[in-house]
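In this view, the complex is presented without one of its protein chains, the others remaining in place.
Up next is chain A:
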Amino acid sequence: MKKTIFAAALLAATALAGVANAKTLVYCSEGSPEGFDPALYTAGTTFDASSRPVFNRLVEFKPGTTEIEPGLAESWTISDDGLQYTFKLRPGVKFQTTDFFTPTRDMNADDVVFSFERQWKEDNAWHKYIPEGSYEYFAGMGLPELLANIEKVDDLTVKFTLKNKEAPFLANLGMDFGSIQSKEYADKLQADNKMVQLNQMPVGTGPFTFVAYQQDAAIRFKANDAYWKGREKIDDLVFAITPDAAVRLQKLKAGECQIFPYPNAADVPAIKSDDTLTTMEENGLNVAYLAYNTQQAPFDKVEVRKALNMAINKKAIVDAVFEGAAEVAKNPIPPSMWGYNKAIEDDKYDPEAAKKALEAAGVKDLSMKIWAMPVARPYMLNARRAAELMQADLDKIGVKAEIVSMEWAEYLAKSKDVKRDGAVILGWTGDNGDPDNFLHTLLGCDAVGGNNRAQWCNKEFNDLVLKAKTTVDQAERTKLYEEAQVVFKREAPWDTLDHSVVVMPMSKKVKGYIMSPLGHHSFSGVDVEE
């Protein structure tokens, strides 16, 4: 008995010593992930905790850019008609070995086919393994209609056949829903009747292995020893879940974590002047907007929308909400993206002209609702404050505005309603660096009642973005998108508010972190100095 206690103590001591020597990076994340199967969800918080540390995709975004590079696919060929994509898979890629699963084979074509078919084919056993879950992104990107066939040619070759040409297809595969799951693991869970576990204890090929998760407290990962790009420099990666931005900053200062996202704009100057911290900044690939309901009178009139756009002082919003760490937006896509139309002129802030325009449109005593998001997102740190500024601006031209707010999930769901009463503040961070991901996803006719919060279907605009989608030549696509932005500005379904600068404060000890323009937080390649 005594011996075992002694042995246990010794074991604990060595374990402790091991921890002391291990390099640990603690990331104060902003929220709990919804789950660990990235294909089921759309929130960046979930992707940061699942697809980025644990999984890989066929193609990946080069760190710090929106360009794609080979991931689990070593190379690929596209047929001349642009309909067939053949991927040559990387040989010898191992899935992670964990307490709950030991892989017996390397990653192969079966895994790739499984990862996509479960999202695509409704008769797949994994299509609805979580009762309340659905493959929202896969459907949102239009893949169920686009895909004709996914075929395993041999163990290391997979062929995707499309129904029509789709220029952003490769970039789409680099998105989080394209994470490659292990079919062997899935089969084992299915046999054990524990399918839900796929969403709780992930196994992938990525740089970090999942260890444990405590809701609202922490997620633990360790370096994947068999990672195909080579083992990470840090041994342990911990997500300390801290929803309050002020608390995240305090934790960083106290050394309880080394890096965190989304600081309060008000704290940024103080963070920058702190000698023990560094801050990285990057222009976010994002846009925040006020979407009118273009199917609701009187906002169905272009003149009214234009008048309101002129009445709102966007500079004041940038100053008050971002303390200047953002720029006023004139186009629905950010300026760092290709296809951005520099020549477009923004509606000038001019309350007098706005008042006259409103009178000319025959609108009197207008009262409207402004929906303000309840949470901070990178593109809009404080929507309620922005809404209060708009309220005061609109008051000057005699428009009474009421601010509406509700719980976040409800906000997202209710704002999709075609019959929604009022204009809604929302935004978007690009998923794959393609203008299609903004212009078609947010403003196309297909997205009315969904992501198209303006409920705006304009044939001229829609034809342009659809044509650009099926065109492969980038110069030609650029032209089409530039033209689409002209139509957008003329019709004004949104008031484009801002493109923000994303700030990432970290301890001076953290080396090698690369900010992603897509808003990812990935810790591959990061080192912590002792």
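For the reader, a short list of remarks on this structure follows.
Heads up, the rule we're going with is that a residue touches a chain if its C-beta (ideal position, glycine included) is under 8 Å from a C-beta of that chain, and two chains touch if they have at least 3 such contacts; residues count from 1.
Simple rule for what comes next: contacts and distances are computed from a predicted model.
Considering only "Pyrroloquinoline quinone biosynthesis protein D", "Elongation factor P", "ABC transporter permease subunit" or "Ring-1,2-phenylacetyl-CoA epoxidase subunit PaaB", the record for the omitted chain gives "ABC transporter permease subunit", by its UniProt protein name.
For the chain left out of this panel, the touching residue among A:Ile403, A:Cys445 or A:Ile514 is A:Ile403. Interface note for the absent chain: among A:Ser29, A:Asn199 or A:Asn313, the touching residue is A:Asn313. Note on the undisplayed chain: of the listed residues A:Ala22, A:Ala217, A:Ala266 or A:Ala360, the one touching it is A:Ala266. Residues 245-246, 249, 264, 266-267, 269-270, 313, 316, 319-320, 374, 382, 384-385, 387-389, 391-392, 402-403, 405 are the ones on chain A that touch the missing chain.
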